[in-house]
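Only a single protein chain was left out; the remaining protein chains are all shown in position.
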Amino acid sequence: MLKLNSISCFYGKVQAIRDVSIEVPQGSLVSIIGSNGAGKSTILKTISGLLHPRSGTIHFREKEITLTKPEEIVRLGIIHVPEGRLVFPELTVRENLRMGAYCRSDKNEVRRDEERMLETFPILNQREKQVAATLSGGEQQMLAIARGLMASPAILLLDEPSLGLAPVITERVYSFLAELKNRGTTILLVEQNAMMALELSDYAYVLETGSVSIKGTGSELLSNDDVRNLYLGIKVDVTSVNDTIERDYLGGQKDATSK
Amino acid sequence: MFVELFIDGLSVGSIYALVSVGLVLVFQSTRALNFSHGDFMMISTFVAYALVVQFGVPFLFAIPVVLGFSALLGVVVERFVIRRLMSGSMPAIIMATLGIGYMLQGTASTIWTDDIFAFPRLFPGRFVNIAGVRVTPQSIGVVVTTILVMATLHLFLTRTKLGTGFRALTQNRTAAALMGVPITRMYALAWAIGGVLAAIAGVLLAPTLFLSTGMSEITFTAIMCAIIGGFGKIYGAIIGGYLVGIFSSILPLYIPSDLQAIIPFVLLMVVLFIRPTGILGVKTIKKV
Amino acid sequence: MDMQPTVPALQLSGVAISFGGIKALDGISLDVNPKEIYAIIGPNGAGKTTAFNIIGGVYQAKAGRIFFNGADITRLQPHAIARLGMGRTFQNLELFSRMTVKENLMAAKHIHTRTRFWSEIVGTRGVRSEEEQAAEDVQNIMSFLDIEKYADASVEDLGFPVQKRIELGRALALRPSLILLDEPAAGLNFVETRDLSETIMAIRNDLGLTVLLIEHDMSMVMSISDRITVLDHGEVIACGAPEEVQANPKVIEAYLGKRRSYAET
Partner (left out) sequence: MYRERERRVWTGKLWWLAGVAVAFVFPLILSQYYLFVLANIIIMAIVAQGLNTMIGWGAVFSFGQPGFMAFGAYFGAILARELPFLPFPIVIILTAIASALLGLLIGYPCLRLRGFFLAMATFGFSSSIFVLINFLRSLTGGNEGMYAPPPAIGGISFANTTNIFFIVFLIGLLIQFGVSNINRSRTGRAWRAIRDGEIPAASMGINIAKEKIKLFILGSVLAGVGGVLYSYLIGYLQSDFFSIMGLSFFLILVSGGIGTVWGPIIGSFIFMMIPQVFGGMFSQSMNLVYGVILIGFVSLAPGGVYQILGKLQSVVRRGV
């Protein structure tokens, strides 16, 4: 459904992502994992039109959207729930939800969806009239996801939904993602919290300094030692490293330690 | 005397409020402090003068034309000057808006000279006596019109989708873009509304102050009102406007009238001394 | 040799701060020994940069004390802390963008020069010789970091990896005893990261500085750090040598998350 074809992207002179190709089939949950600064969020920003890639193409349902404006991409049903939640702090919970449906014109349906969201998230229901700034981090994350869903997305791009959340809350967020997935929502998930994301993913990409280093199904990557190493920097016997990945940083590690 | 001056203050404060709310709307959306805002007001009022006095168009027809003119002026300035500079530095934007101010001033003095003109009252009539207090229909009219305008603006911002979208934009541009809010059209809208508010203020102010190119000096007072209220807050700008209006009308009872001109500034310094962010302002922390 | 028990180069005890009611740091304590390479790691949003900002005086701690070479710096302003010999780099480059590379480094020499405003206006011989001394030191640092060839270029025109080295150079130009590096490897490729590791080792071994760094590149952190503190949700969840930290289940969980199946929920 969504297809990125060797995208490269720069912030000024800094290359953020390099030749990234990603595919998200209809109805699946695909995740991009990797450490901070690897360029995960940049990929999502490129899809939602906040950034334009310097090279490569993006197709959504066979239509090229590489240089389309954000507001038009939203109209196509690509909904990006940004990192750090970015709820509107001075709008009430309900107004935030309503903003999610900004591009929809079916008023009655929007009303119904609003009620449905408040039902799904009882915490939000209790605070319906409060401004979003007064919500806790977890509540804001719920609100951000709910706001994204209000657009009745064809595909949901989620950026680090567990960022800064206590483990219990993270679990709650993920339970909801599992539920969404079961309902058939197409999701592209960006996470640092690899285990949880991989558990849930049909397919996943590991991003390292701007390019895809490993890819595979969620369960494949879960059992892949390199993924663990990437996160914790545990030294592994070089011979055991999966051939599919050029892990030149291991050599570098030796250099640095040999000092 | 006190009550009469107070009502006078309300009427002056209404004008300040209108002008500073326009400034704040423009600032919230495009992060540009428009130093030509008073010139928008001045030139729109001159257009109104030309229509009503020079060409004899009835007020009722002239006003929509003037508001349209002012809105269009805002859109043009936003589109051709501000948008190119928005990513630039603060001094650049300040100087560009100062430049626009100069241009509007120059245009007005070319067409109408720098003389002072009498402007017809929208609300004619002599003093009325209400419970022993003498007030003019003009000042009542000004206050009532302002309240109506503010109420409309409030309803627009809180009850309509466009207005909610605007508020969302001012709180977080990225998130608003991700909701599908057309950002650039919102900028134009903000400048258009700013222009309309300035034009309304001008038409209300001109009958008492007289019309001249010097009218545009109101910009600085209006900015002070906005800062007093807590810069970037619409309701703050209203509070600031009325505070300055009332104080500048009443205080001359107690101090030499020569010093009246610095009342807004003294008020500003007092407020900033007590609350560095203004009355409704909140502190922001710069991240590194 | 000094036989006294060594004073920690940097000591945090029970440091806490909150923003808008949300606790960013909740009573963290750590000791950095002189000439140690010490890393603070933790997932995004754990409060690492906030810790740096408190140490450097940009934010004021709500509770707790901070000692730098034994002196209490909890309430000092950033410039006063810098004068005591603490240099730092920033997560998102904070170079003086409209100045040349050399000027950026010279700006850090501000605290080493003492000329008066009046003599600067006149441009006395004293001012000139002091300038030259400072310029010489800056020259040394530029050659240490191999950025001499960019000396007169405007920093805006240089690539990101070079800018990162310039920022490091600016911090070194303070001639600090402790240097704080906020994600020095972020945005660098493998080769550049390897060079950086070597540079950091050299800063400690050859220049004799204490290094405190925040980093996400785990292979680098694990290979160069003497000790590591792991932060999560504003609290210290582990502290120790790299191997200990790597093996700590709490750390693994903080980074990788808990394994749990959601199919049933």
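A, B and C label the chains in the order they appear, each numbered from 1.
What we mean here is this: a residue touches a chain if its C-beta (ideal position, glycine included) is under 8 Å from a C-beta of that chain, and two chains touch if they have at least 3 such contacts.
A quick note: this is a predicted structure, and the numbers were derived from the prediction, not measured.
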For the chain not depicted, the shown chains it touches: B, C
Contacting the left-out chain in the complete assembly, out of B:S14, B:T45, B:S70 or B:Q105: B:Q105
Of C:T6, C:Q60 or C:S97, the one touching the omitted chain in the full complex: C:S97
Those residues of chain C which, in the complete complex, touch the missing chain: 56-58, 77-79, 82-83, 87-88, 90, 94-99, 103, 106-111, 113, 115, 117, 120-123, 127-128, 130-132, 134, 170, 174
Absent chain, residues of chain B that touch it: 33, 81, 84-85, 88, 90-92, 94-96, 98-107, 109-110, 113, 220, 223-224, 227, 231, 256, 258-259, 261-262, 264-265, 268-269, 272-273, 276, 286, 288
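Criterion: only the chains that are shown with their structure count from here on.
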Longest centre-to-centre distance from chain A, chain (CA-based): B
Between chain B and chain C, centroid-to-centroid distance (C-alpha), Å: 47
Rounded Å distance between chain A and chain C, as computed from the means of their C-alpha atoms: 30
Centroid spacing, where centroids are CA-atom means, of chain A and chain B in whole angstrom: 43
Multi-partner residues of chain B (each touching 2 or more other chains): none
Touch list for chain C against partner chain A, complex: 20, 22, 43-45, 159-160, 183, 186-191, 193-194, 197-198, 201, 205, 216-224, 233, 242, 246, 251-253, 255-263, 265
Footprint of chain B on chain A - complex, ascending: 48-50, 70-71, 74-75, 79-82, 86-91, 95, 98-100, 102-103, 147, 151
Residues of chain B touching chain A in the complex: 161, 164-165, 167-168, 171-172, 174-183
